[in-house]
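With one protein chain removed, the remaining protein chains of the complex are shown where they sit.
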């Protein structure tokens, strides 16, 4: 059995092939983008998410924050029991009604830990969570509330801070797959 | 001291060099791949891992889920005390014996919280964890049980769901290093 070598490609053909492959590769490169899934509703972790978000935005990254599950509590503007099913009412009653009432993940002691952390941050002139949340808005960070979590927990749009996007896991993943770094917090 | 400029490269030499560099770059591009480390054994976090896994698989990504430490409890099919050392028996007695008995990370109240979450999901026609686990199998998601955790906790192969792969951290990292996004949950 003999094989014949293919005829040598012309320079132009090789350039055409390089152009095609490079265009493919450029498609697959990560963009200047950071995705943060905020699953936790603990003050310390939500703070960490915002420190990373504002830091990344300051470094020129397009940042998306996807609030899901307990994380939804951080972007609530209040809570209402009207129109909710029984379990949804119970969940609402037991959940913090916004960023100001988030507990810390350790040593919370019915909220003392959270107040202590806030006081320590203020002592050192570190921005508060609420100030950082405003900063993310001002810096163009996308803030997305997870649709499935909202639906399961019965959180109505009127209970969330105004001006948020809603989106599903596909929307989070679309950003994450193009990101330089993804954080699940 | 004088330096001599190198002679200008021929077009063909420059094409050869481009071909070499592009092949290198292609090697280093992320693949259509997502890696999820499931460290937690909490129902809410294990659910989040499966929502991301099925979502990513539906978007054409090759997904690997690496269950380690408390996450092993999610892929147990039961537990046995035979052939275990004392600490391993204690660990087994205190651990959930499969996905159906996982607690939630907050407000579990001896399992009431977990049952409540499951009921709320059912109300909204969201797939149960067990249905999602079946979906990941059907969608070709790789499910890997961490060898070191199994060894340390004395979890035998017969205690795990059938048909799982076992692998170490190197196996997880091999996937993560080629992934577009990695989640530690």
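For clarity, chains are labelled A and B in written order, and residue numbers in each chain start from 1.
As a convention for this text, a residue touches a chain if its C-beta (ideal position, glycine included) is under 8 Å from a C-beta of that chain, and two chains touch if they have at least 3 such contacts.
The structure presented is a predicted model; accordingly, all values stated were derived computationally and were not measured.
Among the residues B:25, B:58, B:107 or B:127, only B:25 touches the chain that is left out of the figure.
Among B:59, B:107, B:127 or B:169, the one in contact with the hidden chain is B:169.
Although one chain is not displayed, chain A still touches it through residues 11-12, 15, 18-19, 22, 25-26, 29-30, 34, 44-45, 48, 51-52, 55-56, 58-59, 61, 105-107, 116-117, 119-121, 123-124, 126, 180-185. Interface residues of chain B facing the missing partner chain: 11, 14-15, 18, 21-22, 25, 28-30, 35, 37, 39, 41, 68-70, 85, 87-88, 90-91, 94, 148, 151-154, 168-170, 172-174, 176-179, 182, 184.
The rule is short, and it goes like this: only the chains that are shown with their structure count from here on.
The mean-CA centres of chain A and chain B are about 20 angstrom from one another, to the nearest whole unit.
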